[in-house]
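The structure appears right after this line, and notes come after that.
Only a single protein chain was left out; the remaining protein chains are all shown in position.
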Amino acid sequence: MNATTMAERVRRGEIAATALAEESLRAIRARNEELNVFLHVDEDGALATAARVDDAVARGEDPGRLAGVPIALKDNLCQVGIPTTCSSRILEGWRPPYSATVVERLLDAGAVPMGKTNLDEFAMGSSTETSAFGPTRNPLDPSRVPGGSSGGSAAAVAAAMTPLALGSDTGGSIRQPAALCGIVGVKPTYGLVSRYGLIAFASSLDQIGPFATDVADAALLLEVIAGHDPMDSTSLPEPAPSLVAHLGDGVAGRRIGLVRELLDGADEAIVASVRRAASVLEAAGATVVELSIPELHLGLSAYYLIAPAEASSNLARYDGVRYGLRINDEDVTAMNEATRTAGFGAEVKRRIMLGTYALSAGYYDAYYGQALKVRTQMRDAFRRAYRDVDMLLGATTPSVAFTFGSKTNDPMAMYLSDVFTIPTNLAGEAALSVPFGRGEADLPTGVQLLGPGRSEARLLAAAKVLEDAERG
Amino acid sequence: MSGLTRAEVAHVAKLARLRLSDEELDLFTVQLARILDHAADMQSLDLTGVVATAHPYDLINVVREDVVRPSLDRDAVLAAAPDAEDGCFAVPRIMGEES
Partner (left out) sequence: MALPEGWEMVVGLEVHTELRTATKMFCGCANVFGAEANTNVCPVCLGLPGSLPVLNERAVSMAMAIGMALHATIAPSTFHRKNYFYPDMPKDFQISQYDLPINSGGYLDLPDGSRVRIERAHLEEDTGKSTHLGVSGRIHGADRSLVDYNRSGVPLVEIVSGPDIRSAAQARLYASELRAVLIATGASDGRMEEGSMRIDANVSVRRSGEPFGTRCEIKNLNSLRSLHRAIEFEAQRQVKLIESGGVVRQETRHWDETVGATSTMRVKEEAEDYRYFREPDLVDLAPSAAWQQRVADALGPMPAERRAAVVALLGEVSDAQRDAIDVVIDLGLERFVHATHAAGGDVAVALARVANELAAAGDVSKLTEDAFVATVAMEAGGQLSATQAKTILADLLASGGEPRAVAAARGFEQLSADSLGGIVSALIDANPDEWSRFRDGDDKLAQFFIGLVMRETKGRANGKAVIAELHARR
């Protein structure tokens, strides 16, 4: 039963939200120790929220579009009173005094947050291995990573602990784990979903988005969380797009660009999946053209200067003064240093160092300044492409889920696993990953659909075509 | 090669309020240099005249009305503090300038 069906049945009074919450808790208990998906399970809160939904149904009130649907939250989203760590020692034990806008919207829609999921520390990573609380295992093959940074949220859905989850995508952190876990993940247009209450990694790139087992559920969840928020200055002013209503639009008459750079270096099986997706889309009435966007090759370099630069500033506030960890020392400066040195893991330190360097006097123009110009070129290149085609098609990742430790000793090798997803974040546009085909070890492969800003309805309709073909 | 030196890495660590052991300093110098070398593809581009993009979208004048909203409860705020005294956040002595 998918989330859409669950909510319909709860609203009709056919199943109780509390029963769904209990079932979700059972599923979590069954595998959480093995997979390390949830860092915190809010059992009491979930049951209380579910009971409120059931009460509303009993009173004949509309409990909302996600009535009674259990959902997992990446542990960089603030929920009032619930421990929020970003998988970092530096925030261990912190309970935010406020909730993220997306969490408020979920609760308004009757969804039932079950707890907080594991991630790479401060969302910096592609495998959930940088979490201070141990890695998450891929439910499809526990010897492999679930991807990252939203590995816990992807795994929660893939392990059927919750039908839905929220993640955040700064350079691919939703799409990549979605692909590695065989589920749907959407990186919405920058500004479509409020970032208020999302603990920042790189502010100009971060975007919250949905994980779901199917395209319809992803569309429903995105519709619930999207839309203008006055608490986020970068929130788009237009009303949220209608997505669910367009799921059946198909691709007839659409022009789709198959991007060579989004296949370069990918496993053969993945390239095969993408090419097969192209023929499915053509069969459904689309015109697929092969094209090249050479600028995409520069994405990785620009991203690994821009994101760390913003992060170095966003993470300065973890200084031991107001919340979280403090390691005392003789004066404030020494206390700051001792706290940050003990509280941050190696990958976070590496990126803070890189970002601080890129912004520092004498290097700004060569690194950060140049990266911002490359970003302009990236955005312009996409815009040029979208003058000719309605959407782009490529691989989500170069490989299927990899084994633990295979990339941890070489930061650059890890960074390369986001090479296909990063350009969309730099351009601030929309993209999604939909499971399509199988690769090495019979693991799922993901196909990526990319579109201009606010093209989510179009991308989801195309993803639905692929999903339908795959499911027969 | 970026020519990143160990001294530069040490300086950056100081700016970022991080303490690095000698081994970490060596390791970071090598790792950061590799990342910066990868960025060399970008540095060699002639991008004179290209405008920098700091924001994906060109929104302007996003403002809010000057209307008071409730603040947080002080006890709740200070409960999260590693050290508090007298309704304030307490810190060890501050060396350096007064703000």
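First chain written, first letter: the chains are A and B, and each begins at residue 1.
Keep this in mind: a residue touches a chain if its C-beta (ideal position, glycine included) is under 8 Å from a C-beta of that chain, and two chains touch if they have at least 3 such contacts.
On a predicted model such as this, the values are computed, not experimentally measured, just so you know.
Put simply, the hidden chain is in touch with A, B once you look at the whole complex. In the complete complex, the hidden chain is touched by one of A:G45, A:P83, A:P97 or A:G250, namely A:P97. Touch with the chain omitted from the figure is made, among A:M6, A:I28, A:V41 or A:C78, by A:C78.
Screening A:E310, A:E347 or A:D418 against the full complex identifies A:E310 as the residue touching the chain left out.
For the options A:A218, A:L262 or A:V321, the residue in contact with the chain missing from this view is A:V321. For subunit B, the residues in touch with the chain missing from this view are 14-15, 17, 54-55, 58-72, 74, 77-78, 85-94, 96-99.
As for the chain not pictured, it touches subunit A at residues 76-78, 84, 86, 91, 94, 96-98, 100, 195-200, 202-204, 230-234, 309-310, 312-313, 316-317, 319, 321-323, 332-333, 336, 356, 359-361, 364, 368.
In the analysis below, only the chains that are shown with their structure count from here on.
Annotation: 23 Å between the Cα-based centres of subunit A and subunit B.
Here subunit B touches subunit A in the complex through residues 4, 8-9, 12-13, 15-20, 24, 28, 31-32, 34-36, 38-39, 41-43, 45, 47, 50-57, 59, 62, 64, 72-73, 76-77, 80-83, 89, 91-96, going by the rule given at the top.
Per the touch definition, subunit A reaches subunit B in the complex via residues 94-95, 97-98, 190-191, 204, 230, 233-234, 236-237, 297-298, 300-302, 304-305, 312, 316, 319-326, 328-338, 340-341, 344, 346, 349-350, 352-354, 356-357, 360, 366-367, 369-377, 379, 411-412, 415, 427-429, 453.
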